[in-house]
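The complex is shown incomplete by one protein chain, all other protein chains being positioned as in the whole.
Which chain is which? They are A and B, in the order written, and residues in each are numbered from 1.
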Amino acid sequence: MDQKKKGDKMIVTNIDAVPGKNIVEHYGIVQGSTVRAKHVGVDCIAGCQNTFGGELKGYSTLLEESRKEAITRMEQQAGHLGANAVINVRFGTSTITQGASEILAYGTAVKVE
Amino acid sequence: MDLIIFLVFVGGAYLIGQHIEKSHYKEIEKKESACLHIPSVTSKKIVNLDEVLDAKLVFGNVVISGDYFKMIVASLLNFFGGRVTPYEKLLDRARREAILRMKQDASSMDADMIINTRFEMSKLDSMARGGGGTGMFEIIAYGTAVKLAKK
Partner (left out) sequence: MKFVAREIKTNVNVSQEHPLKVFFKLLASLGVISVVVYILLVAVTEIAIQYIPQKINHALSSLFVNQFPFSVGSDETSQKVQGLLDDVSRKLDLPHADSFKVSIIDMDDKNAFIFPGGNIFITTALLNEFNSENELTMVLAHEVGHYMNNDHLRALGRAAVLGGIVAVLGVGGAGEVGQFITGFVNIFDLKYSRDQEERADKFAVDILNQYYGHASGAVSALQLIENKEVEKWTLNGFLSTHPVVVERVRYLQDLIRKRNFIIKGPSELKPLPFVLNLYEEESSEEIVELEAEVSE
């Protein structure tokens, strides 16, 4: 099995291929997910903002961090399989309990050259 | 007195929940090894569609629910924020189980691969009770199972 060199960044795309490269092997589906809850301060502020409208910055930041973590986990899982790219990535979001939501990122792990 | 009953419930939920989780994980790992020969991929173009002999929509679904202990930890975490670790395990189990059931469905027609796999998840109990209770979810994984012409 080829070892992934340290510093090799994983290529992640939303389309069926990696432009300019050939797919040599594929390893199946990989997924990364994280469940996150907001803390009570964010919620109080958001509750107030609810009356005035506009972007709920606290929540936006929270979900952005969650999404990044989900993608990172997906890349990690792909790396364990020896892949260096993940294609056809999709996201899923859903609420778990009030105030906690799950972000899922999944795609196909492939080796490109 | 109420406190004692509550603690018994929570303790029982924790122990039984842990046991169920461990045994489920063992089953999942066993089945995954068995199903390793049918990959599931999310893309369509990995396979040349001319080579496909047979195609069928396959899916696997799971309905899963948390236990009382998970609910308590989740509500405490709701106060402090951060990763809700009990539910991570729960959803991971459910998703892997859904994929396995989809693969079983595919192997019944002797498929070689499942393409264009997607996930969907929905919450089955209502949020009306101001917290959501223990949470009941359905996760489905669906894709097209294809049988390829052997070269």
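One rule holds in what follows: a residue touches a chain if its C-beta (ideal position, glycine included) is under 8 Å from a C-beta of that chain, and two chains touch if they have at least 3 such contacts.
Keep in mind that this is a model prediction, so the values were computed, not measured.
Novice: For review purposes, identify every residue of subunit A that touches the missing chain, sorted by number.
Specialist: Against the missing chain, subunit A presents residues 22-28, 30-34, 40-41, 43-44, 47, 73-74, 76-77, 80-82, 98-99, 110.
Novice: What subunit B residues would touch the chain not displayed?
Specialist: 1, 3-4, 14, 18, 32-33, 36-37, 39, 46, 69, 72-73, 75-80, 83, 85-86, 88-89, 92, 113, 130-131
As a working rule, only the chains that are shown with their structure count from here on.
Novice: With touch defined as at the start, can you tell me which subunit B residues reach subunit A in the complex?
Specialist: 39-46, 71, 74-75, 77-85, 87-88, 91-92, 95, 99, 117-123, 127, 130-132, 135, 137
Novice: Please output the residues of subunit A touching subunit B within their complex, sorted ascending.
Specialist: Its residues touching subunit B are 16-17, 23, 26-29, 31, 33-40, 42, 87-90, 92, 94-100, 102, 104, 106-108, 110.
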